[in-house]
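What follows is a short report on a single structure.
Missing here is one protein chain; the remaining ones are kept as they sit in the complex.
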Amino acid sequence: MSQELLYWQALNRAMDVEMAADEAVFTLGEDVGLYGGSYRVTEGLHAKYGEWRVRDTPISENSFTGLGVGAALVGMRPVVEIMTINFLPLALDSIINGAAKIPFMSGGQFRMPLVVRMPGGVARQLGAQHAQRLEHTLMNVPGLRIAVPSTPQDAYWQLRQAIASDEPIILLEHELLYFSKGPVDLLADPPPMHRAALRRAGRDLTIVTYSRHALLSQDAAAELAKEGIEAEVIDLRSLKPIDWDTCASSIEKSHRLLVVEEDCRFAGAGAEIASALAERCFYSLDAPVRRLAGLDIPTPFNGTLEAATIPQVSDIVVAARALCQSGQESKAS
Amino acid sequence: MSQELLYWQALNRAMDVEMAADEAVFTLGEDVGLYGGSYRVTEGLHAKYGEWRVRDTPISENSFTGLGVGAALVGMRPVVEIMTINFLPLALDSIINGAAKIPFMSGGQFRMPLVVRMPGGVARQLGAQHAQRLEHTLMNVPGLRIAVPSTPQDAYWQLRQAIASDEPIILLEHELLYFSKGPVDLLADPPPMHRAALRRAGRDLTIVTYSRHALLSQDAAAELAKEGIEAEVIDLRSLKPIDWDTCASSIEKSHRLLVVEEDCRFAGAGAEIASALAERCFYSLDAPVRRLAGLDIPTPFNGTLEAATIPQVSDIVVAARALCQSGQESKAS
Amino acid sequence: MERDALHRLLRDMLLSRAFEERAAEEYAKGNIVGFLHLYPGEEAVGAGVINAAGPSDYIVSDYREHAHALIRGTPARNVMAELFGRADGMSGGMGGSMHMFDARRRFMGGYAIVGETCPIALGIAYTVAMRSLPEAVICFFGDGAVNQGTFHESLNMAALWRLPLLLVCENNHYAIGTEIHRHSAVVEVYKRAAAYNIPAERVDGMDVIKVYEAARRALERIRGGGGPQFIECETYRFRGHSMADPGTYRPAVEVKAHEAWDPISAAVREIEFRYPTPAELAAAGPDHIGQLAAHMVEAGHLAEIEIEALRKEVNAIVEDAVQFALQSPQPTMDAAWAHLNCNRRHEVLV
Partner (left out) sequence: MERDALHRLLRDMLLSRAFEERAAEEYAKGNIVGFLHLYPGEEAVGAGVINAAGPSDYIVSDYREHAHALIRGTPARNVMAELFGRADGMSGGMGGSMHMFDARRRFMGGYAIVGETCPIALGIAYTVAMRSLPEAVICFFGDGAVNQGTFHESLNMAALWRLPLLLVCENNHYAIGTEIHRHSAVVEVYKRAAAYNIPAERVDGMDVIKVYEAARRALERIRGGGGPQFIECETYRFRGHSMADPGTYRPAVEVKAHEAWDPISAAVREIEFRYPTPAELAAAGPDHIGQLAAHMVEAGHLAEIEIEALRKEVNAIVEDAVQFALQSPQPTMDAAWAHLNCNRRHEVLV
């Protein structure tokens, strides 16, 4: 039943299905309408649903995100597109002080069926102001949920689930994934929105990762298999909440954990992943939990340097190999 | 040579000394001038230095912080006061995309001698929008430094050091500390700005903490001592960079680590602290690193509930005791 | 202007005043903790505007919103209980002074981040427009708030899409300790609306009838498809910015001068002035207008003694509210978690 779709097409389908099903769903953002969206996610929707439901906005991130918050208060299901996550700092007040807090502050009087979609991550030579990840910024905010689809199928599922949910949900889409292809079953029942996916089974170490690096980690696992190292790859799919059980059961089997992320290492998403799992799985671990992450430096424009600042497949292979050895060494010593 | 000063007075002295010494130092923010500052930090400076050097601003956080960035580009040493950290989301673009990136993006052509001061933390019943900590939001940003003084002496030293530094530095002041008193030696040589302080020596466990919770942890350590548990208390003083060496040498001795923070637990500052130290000190640890942190919930207005959402002295005592036991149990098992 | 409306305005103002003064007392006693921003001096704005609105209109307010909620009809009990942080408070004790919500009365919240009300009101107005409903959204903010970026962004969008939004600036001339001349390049706030082609008017915010009428006119234009409207109400707060603020930055003479223009005394004068005495009415003969006026006087609403009765009535309401709040239980941590998760439906979440 599944068909091959590009990641952006899967998102586009999800939008279309939800907009057709419920008039309360509408989308807004810069160039989402006539132009069809910077990454084509909203292509065709303006023609089909009209300008009120597919609204081109001025360059006013904080206020059009706040517009979504206000609309959600009165029962709409807005899908706000922030053109890229690099503009999130401008819109953060509406998300942190508005969307995340109103249901609670009002004593449960208001729900917040808001979705905020953002492309992000290091793409190709966009410079330091257009290569940010910023997952961490949202993770610490109680009241939010964050989905990070890595495949077209997850993109389709998670966007639909996010729209259907009454909680404020952030969907982080990776700019380099929009043109990746994969099978999408439009009719299958999705797993729960925040459940992690075991992408590859293995016994020697557990790699916990998400978004684009879930794909790179699978490539690395294939490389590692050639050397006889069997890595189990867990794609978190959600950064808030995190499906700790899936991670912990893998670690109990493998006794080793490598966390792979594109975010800057210091206080990145991986810090929470590593510390929570190191605490929970302490007695199962044969070696320290390792984080492989982006360097703590703004992204250089130069392409070679840019690549050097985030983990590549070969880096994952090296780190995984070292992790397997380090455990052994210590046992020997 | 030292005198007793309140925390705000210490900051006020630091401002005064630096403004007197260097005309490039100026401060701006809402009500810092005529009004004397919400927490009195800038009291008397407007009268002494005039409106250009002590500038009352409109309620325009992003732009007056950006003003500081622009002024720093041309050699000024602006000290921006954001009235409380709760308004940081509004100013974040100027900090993340401006201050933190320009020196790098310009290929090292510009320095960024900017200081941004912000009161923050859970005070007394200010409600969810005025009880935020948000340390994590800044920690992940390469190019920034973050100081978190817990004593009047540190407040004095670190503000002076921040002003003297050519790097963009965030000073996070805790609202409940402004009226705490302590000895301040105005002439003594300060330790390096980002060096952690060993506040109490002990052998049974290491408590790593910062800001107001450094004081609470010291109180807890005094309690614990009565039970024969000797906690070593490390006050980080800086959240970026973190003085890992001081922490690690303590853990190598105590074999147990409790991280105490006021920030929400999930992806809070403690996540980085715990994961980095768990990795580095893995083979020294007798028990899992524990994080004691704020609950992952917006702060309730009600006073009792508010207190229940952040670690109290008694919580630290309980957690420390449990940590000491948990290690022993496991060894026994 | 109709008698009932006038009477209502006066009662709302008296209730607001009594409520706020009592809140200040309860703060001094320690029953209320935290920031407490009071409304005395500004009552004519809230009473005039909110009374001009219909029940299906929406109100969005900031942290100085207790009176707005009271005027909108939220029982004083629940407003006071929220100030006390109790379970029966409007927001279950979770929000406090700055975060009062009353979904049933379309009171869409108090917000504590200056400028935040504009985008939220914008979103509600967008929804109303999209659904072609005959409703309007009223957004309150101070003179200090107009310098926040969101004000500008929101006004542009509201005008661009002709949204049913009534922007009400409560210009009390100060943003905490900073006088308007020191925070705004153009101190006639209503002039800012011209940058977005939004019709704007400045009214005497100490005169409740003028405010009421300006709001009525603006709401009519909105319902007639005229798009967003802007009203600047010039007013003054008699107290400091919040209970923590002695307000010493304002010259005493300035404060005194404004107190002489107390909107409540003005409204009382207005009522006493506008309606003739029974003797005068008798002299005027039994014509149409005379009959109506006579009826009003007969009903006993207008004599000075009745205003005293009104004061007593509102004092009793406030006293009852305090007793209610004192007896209201403390909320539980379970309730807090439930409020946080009020959003959850059937999703099977991790």
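Miscellaneous remarks
In this document, chain identifiers A, B and C correspond to the written order of the chains, with residue numbering beginning at 1 in each.
By definition in this document, a contact is a pair of C-beta atoms (placed from the backbone, for glycine too) under 8 Å apart; a residue touches a chain by one contact, two chains touch by 3 or more.
Only a predicted model underlies this, so the values are computations on that prediction, with no experimental measurement involved.
In the complete complex, the residue from B:N12, B:T27 or B:S63 that touches the missing chain is B:S63. Checked against the full complex, the candidates B:M1, B:V74 or B:L187 give a single residue touching the omitted chain, namely B:V74.
Contacts to the hidden chain, counted on chain C, fall at residues 147-153, 155-157, 159-160, 182-186, 191-192, 194-198. With the whole complex as reference, residues 30-31, 34-35, 38, 56-63, 86-87, 90, 124-130, 297-298, 300-305, 308 of chain A touch the missing chain. In the full complex, chain B contacts the hidden chain through residues 26, 52-53, 55, 57-58, 60, 62-76, 78, 93-94, 97-98, 102-113, 142-143, 161, 165-168, 192-195, 238, 241-245.
We adopt the following convention: only the chains that are shown with their structure count from here on.
Distance from the centre of chain B peaks at C, each centre being the average of the chain's Cα atoms. Centres computed as Cα averages put chain A at a distance of 42 Å from chain C. Taking the mean of the C-alpha atoms as each chain's centre, chain B and chain C sit 38 Å apart.
Taking the mean of the C-alpha atoms as each chain's centre, chain A and chain B sit 30 Å apart. Each of residues 62, 93, 97, 104-105, 142-143 in chain A touches at least two other chains.
Taken residue by residue, chain C touches two or more other chains at 91, 93-95, 99, 111, 113, 149, 336, 340, whereas all remaining positions touch fewer.
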